[in-house]
Every structure is written in structure tokens, then in C-alpha cells.
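Here the structure is laid out as C-alpha cells; the discussion comes afterwards.
Every protein chain except one is present and positioned as in the full complex.
Moving on to chain A:
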């Protein structure tokens, strides 16, 4: 177990900069998730940490030792790959014990440790099989076994669940989290799936185009996103963005977004009379009661999930098309569609016009339209 310091890490491939000045301090035993869309540099960062790619500039310190120039074998790390990377010519037992064998551990001890790891992962009965005779979930467990058996200082995991079906993914997600908590090894986990990031991480590092956008706990990222990208990426369905004009009346500062009165923080006072971007989470919207100010909308699609319904709608002239939408795989209909997540709707919604208002305790996130940074 060890802490990790990543200092001003840069990676260039010719003229393309894959990683911009990344810095991060990881505490001993922490579970960190790198998340972001494809091509954001998260896997590159992980490979540099593993020593499989060289950093262009910057340094990596693991457990107080500068490992930037060290070969992967000398970093005392273990890695789980997206496609598991099990050695097809070796049995499960040999796969798990390979790293120990390479380090000259004696045979008896290798066997004991392999069997202990296999027991922990419930794969003891598979030890004499070859990888091709295993299911996806079993291969995943073998890959984890290969990582834990060495008792390394750091675990690195590169999208280890993305090849599993949905049900197994949820199960393995919980198992990996429990395993990490039990053995307490510092872990860096890469995924493009924000649900995985939110459910597993102590802290999330959210990246875009090689630049770290925000580092924080899942709650902090969800409740206090630093910019529109983070706001749009974290949360499913994604946050809605509307244009609103900052105004003040006798009840205080608010943004007027298409007739909806959105109470805003006092920090937005400097934008008085100007247009800002208001971020509203789909679950912050509800059917408007009485004659309170509301958005009059005609649903373009209603997805009923039993206890809740996703109401898709458009607000011409009001909604904001963001780059985030295109990069967010959970954005159901791409740019330009807004979503309300309504609970206990009761009557069917399709067809006519409905009125949507803001829930009483809901928060509105404000962003500068030019910089896309949060106003707070």
C-alpha cells in the first residue's frame, strides 16, 4: 500500500497532446476513478502510471519513490486490463501465479497464495482450466486474482467491467469495491461509465481532451460541478441546460428561463441583466402545481420505467446545445433535447401540453456562457 503523487504529467504523440499537465495526490488506500469520454486521456494516464508508456514530462512518485523512469516490473503495481489479458497457454493456476514466479517466490508459497486468492474470488474449482474454458465473469475473477495475489502497492484497473453484460457488471462492481475496501490497496480505476465512477470511487478525476476538469468526491462532482462539462457528464440522464436572464425582484435574485423563475446564488449578482446558462437536473423538475410560473411543454417522448418517467421535450430558443451532449453516451437523444425525470406521475403524459416547474428544494447550477465555468 502506498500513496501516489502525479506531478505535472504531460504526454505528446507528435503534435497531439494526449495529456495536459496532470497533477494528483492519491492517499494511501484510496479508490480513485478516472472518468471521461473516449479519447480524454484517462487510459493514457493509467498506462504512464503502469510504466507501459513513457511520460513526455512530469513525474510519478509511488510510496515516496520516484518511479517515472522505472520499468513496469519494478513499480510494484498490478494491473487489470479491459480484455483481461489472461495468458491463453497457461492454466488459471499458472496465470495467477505468473507474477509470483517471475519474482522468484518459491513454488510452495506460490501455490498457497494462489489458492488463497482463488478462494477469496470463489474460483478454486477452476484452477486447472485454461482461460478459453471460462466465461467472461470467471475470466474477470482470474484477472483480479492475478492482481491481488502479488499484494502490490497499487492496483490499476483499465475499464475491467466493460466486456461484461449489464447484470454481471453490477455484481462485479460491488465485488471489486468490497475487495478494495477489505484489502485496502490504493486503486486507480479507469472507466467511461459515470455510474461506475459514482458508485465505486472515493474520489473521481473527470477528464476531457487530456485536461483534468475536476477532482472530488462523487457528491461534490454531482452537487458542485466546476463547469458545464462535469455537470453534463455526471448524472444520468444528463443535466439540462437553459438560457436565463439574471434579474432581481423583491424576492431576490433569479434567472428567468423561458418563463420559469429559477432562484440563483448571490454570486450571480455580477451577471445582473446578462444571460447565463442555467443547469437543472432532470430530477429537479416536477409537474407544476397551481398557477406557479412554469414551462409549458409538449413531450416529444415519454419513457415510462414504472416508478418514474423520462419526459423528453424541446424549448426552441431556450435550450443550450453543448459539446458535452455529443460526448455523453447517456444523453438519450443527443443535442437539443431536455429531459424531466418525474416520479409518481399517475396519469399518462403523452399527447397534450404539460406544465413543468422546479421542485421546492431543487438547486440551479449557473454557468458563464463564455467560459462554461460554474458561477459560485
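Quick note on the criterion: contacts are C-beta pairs under 8 Å (C-beta built on N, C-alpha and C of every residue); 3 or more make two chains touch, one makes a residue touch a chain; residues count from 1.
Simple rule for what comes next: contacts and distances are computed from a predicted model.
Asker: Of the options "Maltose/maltodextrin transport system permease protein MalG", "Cytochrome C oxidase subunit IV family protein", "succinate dehydrogenase" or "Heme exporter protein C", which is the UniProt protein name for the chain that has been left out of view?
Answerer: Its UniProt record gives the name "Maltose/maltodextrin transport system permease protein MalG".
Asker: Touching the absent chain in the whole complex: find that residue among A:39, A:58 or A:72.
Answerer: Of the listed residues, the one touching the omitted chain is A:72.
Asker: Given the contact definition stated above, which residue among A:98, A:271 or A:367 touches the chain not shown here?
Answerer: A:98
Asker: Would you write out the residues of chain A that touch the absent chain, in ascending order?
Answerer: Those residues of chain A that touch the unshown chain are 47, 50-52, 71-73, 77-79, 81-83, 85, 87-89, 98-99, 102-103, 146, 150.
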